[in-house]
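Subset of chains shown; positions unchanged.
Chain IDs A and B follow the sequence of writing; residue 1 opens each chain.
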Amino acid sequence: MLMTSLWITLAGMGIVFGTILALWGLMAALAGLLADKPGAADSPESAPGSRYGLEKHTPTGSARRSAYSTSEDKAKAAALAVAVALAEQETSTARPLPVPPTALVSAWQLGMRTRQMTQKGERVNRS
Amino acid sequence: MDIFVLLPELLKGFTHFTPGNAVMIGVGAALIYLAIAKEYEPVLLLPIGFGCILANIPLAGMTAAEGMMGVLYKAGISSELFPLLIFIGVGAMIDFSPLLAQPKLVLLGAAGQFGIFGTLILAVLLGFPLNQAASIGVIGAIDGPTSIFVATKLAPELLAPIAVAAYSYMSLIPIIQPPLMKLLTTKKERMIRMEYAPRPISQRTLVVFPIAITVVVGLLVPEATPLISMLMLGNLLKVSGVVDRLNKAAQNEIINIATLFLGLVVGATMTASAFLNWGTGKIMLLGLLAFALDTVAGLLFGKLMAFLSGGKINPLIGAAGISAFPMAGRLAARVAQDEDFENFILMHAMGANTAGQLGSVMAGGILLAIVSHLV
């Protein structure tokens, strides 16, 4: 019985890593093959995020990402990341107001969690 | 109809009430307290707690096959519809572009699943039969719908404790992970800054991704197809950008209704007889272990990647590979920032986090495949 479970662990983790490696290849291929030709990236159609209006609400918006993914400017990225973080904090505490559906969505998975983090997280860090 | 007929009829509620019922009603109340006062996954723990109370009111008949809970159980759990509908909504809330921008991070999604198997071994050592041990292990997927989906197939009798463990600990991530992060990583490692110069992701890529994942994972792990495909369907509804009304339905009507009923029905399985035994205690303990093992494995693999990459990767993002989307990702970024406020690894952490979501689903399917093959 123990042997079996060890076998399962070996086989299981093996297959997990195998499958994940396959996905790595897949993603590398996709991101390579389907990348936008230079310049095209600016056209409203192909710019990721520009198609979905919800993006502005969702936790990690490719809209935001693509905003600086093309530039190497670290500081800008940092500033943005902070803005994002703050924005999320607000979202999480904005529940009482009649927020748009997607914000409520975040309120679910991310809202209360982010808040817990602020609370507990700090508690932990203080210790 | 005289008083001697009436009296027992009047008091039947009390005469059938057992101490076990009382304890379980207390458990239900406690879950509701955690949901409201501590905001532990309230959308799930509140309905679960309420369902638990309902299941322990004698003669109410709601948990009978033709009672409301019985009807909903058949409609949504036996049919596996509820967890899959929830996944459509979850998929519509995930953004895979941080992962697509840094594909190698996907490896962290594999390491973060070790807790599943480590816990399975411990469960076997504690004397659980294989099907139950595997279901307990899947608490380590740290993904509610996956745990419920697998448990329903392998050991439905353990559905309640497994769901309760999965969702309670999910909310404790900010308490469970940071100590382990501090313990297993050096200050120097936690301060590693990561370049963020990903290739831009075209909308074409975002659209092809969920379809390709469905097919590839479906061929590699057929048992994972229902979960992964519904997750990817939701994501496709969102990134396609042409079916906003379906996207909104997935993120609201569908997931809300499925979540409410899933919670109620799972809670309604918490009868005293089924829940009040040592097994439940062991499961809660093993569940906690699963979370810890996932985190440890993730961090160690993160350290390995940090070493192999010559210090270019911050091992903290390894802890985000356990899934628990999106909290674990944000937590890793936060801990890094606590060391060095100028250090922003949010995008890397979210990449590892979404990888963990994929890894969890696949690991769940793989376990289902192997175990149902052996049992």
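Note that a residue touches a chain if its C-beta (ideal position, glycine included) is under 8 Å from a C-beta of that chain, and two chains touch if they have at least 3 such contacts.
From a predicted model like this one, the values you see are computed outputs, not experimental measurements.
**Student:** What formula, in the shown labels, sums up the chain copies of the full complex?
**Tutor:** Expressed as a formula in the displayed labels, the copy numbers read A x3, B x3.
Operating definition for what follows: only the chains that are shown with their structure count from here on.
**Student:** Find the geometric centre of each of chain A and chain B from their Cα atoms only, then give the gap between the two centres in Å, rounded to an integer.
**Tutor:** 17
**Student:** Can you tell me which positions in chain B touch chain A when the two form their complex?
**Tutor:** Those residues of chain B that touch chain A are 38-43, 89-90, 93, 95, 97-101, 103-104, 106-107, 109-110, 113-114, 116-118, 120-121, 124-125, 130, 133-134, 171, 173-175, 178-179, 196-206, 208-209, 212-213, 216-217, 220-221, 238-241, 244, 247-248, 251-252, 325-327, 329-331, 333-334, 338, 342, 344, 346-347, 350, 355, 358-359, 362-363, 366-367, 370-371, 374.
**Student:** Considering the complex alone, what residue numbers of chain A touch chain B?
**Tutor:** Against chain B, chain A makes touches at 1-2, 4-6, 8-9, 11-13, 15-24, 26-28, 30-31, 34-36, 40-41, 45-48, 50-55, 58-62, 65-66, 69-70, 72, 74, 77-78, 81-82, 84-85, 88, 101-102, 104-106, 108-110, 112-117, 120-121, 124-125.
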